[in-house]
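For this view, one protein chain was removed and the others were kept in their places.
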Amino acid sequence: MLNFTIRRLLFTIPTLLFISFVIFFILDAAPSDPTGNLPLTIPPDVREKIRESLGLDQPMIIRYLLWCKQFFVNEPLNLLAQWGINIGDPDRLRVISFQTRSPVVDLIAQRMPQTLWVVGMSYVVGVLIALPIGIISAVKQYSWFDQMGTFISMIGFSVPTFFTGVLMIVIFSVWLGWFPSIYDTTLVVDSWRTLGLQIRQMAMPVFVLALFNAAQISRFMRASMLDNLNQDYVRTARAKGLRERTVLLVHVLRNSLIPVITVIALGVPQVFGGAIITEQVFKVNGLGQLLIIAIQGGDIPTVQTLTFIFAVLIVLFNLIADILYGILDPRIRYD
Amino acid sequence: MKLKSLLLGAAASLALASAAQAGRGDSGHLNIIYWQAASIMNPYLSGGTKDVDASSMVLEPLAHYDENGNMVPVLAADIPTVNNGGVSKDLTSITWKLKPGLKWSDGSAVTAKDVVFTANYCMDETGGCQQLAKFADVTKVEALDDLTVKITFGKPKPFPYGPFVGSTTPVIQARQFADCKGIKAPTCTEANFNPIGTGPFKVDEFRANDTITLSANQNFRDPDKPAFATVTFKGGGDAASAARSVLETGEFDYAWNLQIAPEILAQMEAKGKGKILAGFGPLVERLMVNLTDPNPKWGDERSTVKHPHPFLSDKAVRKALSMAIDRTTLVEVGYGKAGRVTCNVLPSPAIYNSTANDSCKVQDIAGANKLLDQAGWKRGPDGVRQKNGVRLSILYQTSTNAVRQDFQALIKDWWRQIGVETELKNIDAAVFFGGDQSSPDTFQKFFADIEMYANNFDGTDPEAYMGSWKCSEIPSPENAWLGANMPRYCNPAYDKLVAEMAGTADINKRAELAKAMNDMLMQDYVIIPLVWRGNVAARANTLAGVRLNVWDSDLWNIADWSREK
Partner (left out) sequence: MTPETTLTAAPKTAAPATEGDPLVRVRNLKMYFPIYRGVLRRQVGEVKAVDDLSFDIFRGETLGLVGESGCGKSSAGRAILRLYDVTDGQILLDGTDIAPLSGRELRRLRPEMQMIFQDPQASLNPRMTVASIIAEPLDEHRRLDRRARMERVFELMDAVGLDRDFANRFPHEFSGGQRQRIGIARALALNPKFIVCDEPIAALDVSIQAQVVNLLEDLQERMGLTYLFISHDLSMVRHLATRVAVMYLGRIMEIGSRDQLYDDPRHPYTQALLSAVPEPDPAAESDRHRIILEGDVPSPANPPEGCNFCTRCPQVKDICKRETPAFRQMSDGRFIACHLV
C-alpha cells in the first residue's frame, strides 16, 4: 500500500504540472481583461498602462514560468520563512492578485475558515442525514418513508440552491426574522453568545447545501444498500440466526459503506471549492466567492492559483479514495 | 422645484443640527452593504466604483462634488477660481490652499508635500495608475509652502478641476507610500489595504473582496464627527439581496446601486423598514432623429448629409413626434423611482438644467395632430398622414432590452394616434453599440429614421459632451462612421457656442452656454429626451444625513451620517 501511495504521488507531479499549464493556457485564451470592469471613463491609453503594470505585455510562456516560480518556489519558501526558516532573499515576489494587489495565498488563507465552516459543515450534516435516510429507504424499500426520501432527494437534487436559498431567506429572514440573511465573516466566536450568532447565521446556508449534498449521498447509500441486501452473504447471516439489526448494521451496512465512502471522499474537494452559488446567495464570502469575483474581474493570478489548488485537491482526494477503498475492502490489493 | 430645494435644505440643516448636538461615536455602529465587494482601499490602483467609494471613508480629496455637482472644499480651504486668483488668467495653472491644522489618522500633519507625492505617485508611468486620465496635461505639481500646492498644465484648462477633486483622486500620505511608487505599487499590500487617511474613519480590518471593518478616526478635523463609532462595509451577493437586507430585514443601513425592476423595489420598500433614494446624473434615455435619408436607394450615401430626410427634416413633424409622447408613463413603466421625466438632454448637474423646454412634460396628442394638420400632412385612407406622396412611416431602432422594447411598443401606439406609422426593430446591444464597420446595424450608421439609447458623460463638466453635436462630429463613411452626432445636426450657431465654451472659465458663464446649447437642440427637436435615469440606493429609516451623490462617492458625506432616534 505504501509503495502504491508513493508511486501514485510521484505520478501526480507531472499530471499537476500539465494541469497547471492547461489552466494557464485556457485562462490566457479566454477573453478576460483585468481592466474590463473599470468605469468606461478610464481611457484606453490608461488601460494599456495598467495592463503593462500587471505584466500582461509579456508573452504567455514567460508569465506561466513566472507563476510557476512564484507558486512552486517562492510561496513554499515564504511559508517556511513564517515558521522561522529563512532561505534566500526574503523579498521574493509572491503570487499577487490583480484586483487586490495582495498575495493570493493570503487571500485564500483568509477565506478558508468561512468555507470550511459553512460548506464543510453542510457536507458533514448532509452526510449525517443522508446515511440514515439511505439505509432506512433501502431496508424499507417502497415504504412511504422511502417514497418521501425519494421525493425529498429529487427536490434537493433538482431544485437549484439559488432558488431554495432565496426561498429560505424570504421565509426565515424576511417573514419570520429568525436568521440573518447576510453572513458576517468578521464574527469572532469567543463566547456562548457569539457561538449562538454563528450557528444562527450558518443555519440557512448549511441547510440549503446539506439538502443538496444529502440528496446525492442518500441515493448512493440507498442503491448500495439495496445491492448488498440481495447478496447471498446476507442470507447466510440471517441463516446464522443473527438479529436483523446485526445483519443490517454489521453485514449489509459495512459492505455498502465502501462505495459510499469513496463517493464522500471524492466530494471533499468540492467543499474546498466552496459552493459558489450558495456563498453568493448568503454572502458567505468564502473561496467560491473569491473565485467568481476573480473570474469576473479578470484576476488571472487568483483564478489560476485557486483552480490549481482545486486540481491538487481533486487529485489528492482521488488518491485518498483509492487508498480508503483498499483499506476497507480486503479484496482490493494495490501492490 | 424651489419648494423642493427649500425642503431639502431644511432637511439637511436639521440633520446637521442633530449631528452637531451629538458627539463623535454617539450613533454606535453603521452597516453598509455593497453587492460588489471592495478589493482594495486605493483608488489609484482600482478605479472600480466600489473601491473608490470604500476608500472615500478614509481618504479625502481636496474638494468633493456635492449632490448637485457643485464643488465643496474638503482638505482645501476654498475652491480656486479665476476670480479669487486661484486659477491663473491664462488657465494653465491652479493653486490650492490646504486648511491649516489637518492631521492624518496617525496624528502627523498633512502638508502640501503629501499632495505633490500623490500626484507623482499616480503619474509614475510604471505604476499602472488607474486615475491617470484625471492628471491629463499636468506638467508640474509643486509645493509652494506647507499648505500651498500649484498644479501646472501644458495647455489652457478652462476646467482645471481634474486632479484632487472628487473621491477618485484623494490625497495619500507620502510617508506611508514612499516605497510604493512605480512597479512597487502593487506590492504594498499593507498600505493599499490600510491606508492612513484624513477621512472620518480608519480601517481596522480589511478583508479583500469581503468585509471592511472601520472605526472613527480620532484625529478627524471635526471633533464631533463622525457620529458613528464603527462601520462594517460588507460586500458580495447581488443587488436584490442587498436591497432586501436594508428594506425588508433591516440588517443593513445602506445599500448601494440597486438596479432592480422598479416594482420589486417598490414592494420591498412597502415593508416600511427603509427608504429608496434616487440620485440623478446626466444619463438620459433619448430618441435620436435622423435628419438625413436612410433610404437604401442612396447606396453608400444613405444616412449622410448629402440627402436630407424626406419628412424628418420638417421641424413640425419632429415636434409632433415629441409632443405625442407621455413621458410620465414611460418613467412608471420602465424605471419607477430610478427615472424622472426630462425635457433636456443635459438635465444635470443642476446648474446646467434648463427649464425652457418643460412643455414636453405633458403629452399633447391633440396639439400634435393640429400641428401636423397645419403643416399640411393630411391623413390618408389608411390613417397615415402624407404630403406630396411622402408617407409618415418611421423605422424605429434600438438595442435589445426588455425596457426598451416596452418603450418602443408604447411610443408606436402614441404615434399611431397622430397618424404616423412605425416599424420597430431591435438589435443586439453588442452589435448596436459595437461599432463594427461591416455591420449595417450600428447606432453610428443609423440606417433608420429614429433610434433610441441612453448616454451620459463622466464628471460634472459637460463641455466635451455638448461638443458631440458639432458639424464636425457627424458620422460618415469619410470618418469611418466615428463621431457622436447621430442626428447629423449641423448648425453654425451651435458650433459657435461650443467654441465659446472652450474659452470660458467662469462656471456660471459656462452653465449659460451649456443651457443655450441644450435649448437649441431641444427646440430644434433633433434629440427627443424621454427619461432621465438615475442611480438608486436604499437607506434604513433610522439613518439620517444621507445625501445621495452621483458626482462623487455615495459615502462622500459619511461624516455627517447619524442614527436617528
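We call the chains A and B, going by the order they appear; numbering starts again at 1 in every chain.
As a working rule, contacts are C-beta pairs under 8 Å (C-beta built on N, C-alpha and C of every residue); 3 or more make two chains touch, one makes a residue touch a chain.
Remember, it's a predicted structure, so these values are computed and weren't measured experimentally.
**Q** Using the whole complex, pick out the displayed chains that touch the missing one.
**A** Within the full complex, the chain left out of view touches A.
**Q** Determine which one of A:Arg7, A:Lys140, A:Arg200 or A:Lys240 touches the chain that has been left out.
**A** That would be A:Lys240, which touches the missing chain.
**Q** In the full complex, which residues of chain A touch the absent chain?
**A** Against the left-out chain, chain A lists 142, 231-233, 235-243, 246, 251, 254-255, 258, 328-331.
Just so it is clear, only the chains that are shown with their structure count from here on.
**Q** Please work out the Cα centroid separation of chain A and chain B, and write it as a whole number of Å.
**A** Here chain A and chain B have centroids separated by 42 Å.
**Q** Sort out for me which residues of chain B touch chain A in the complex.
**A** Answer in residue numbers: 33, 37, 39-40, 42, 45-49, 125-133, 183, 185-189, 192-193, 205, 207-211, 213, 232, 234-238, 241, 244-245, 248-249, 251-252, 271, 458-459.
**Q** Can you list the chain A residues touching chain B in their complex?
**A** 35, 37-43, 46, 49-54, 93, 96-97, 99-103, 106-107, 110-111, 166, 169, 173-174, 177, 180-182, 184-186, 279-281, 283, 285, 289-290, 293, 297
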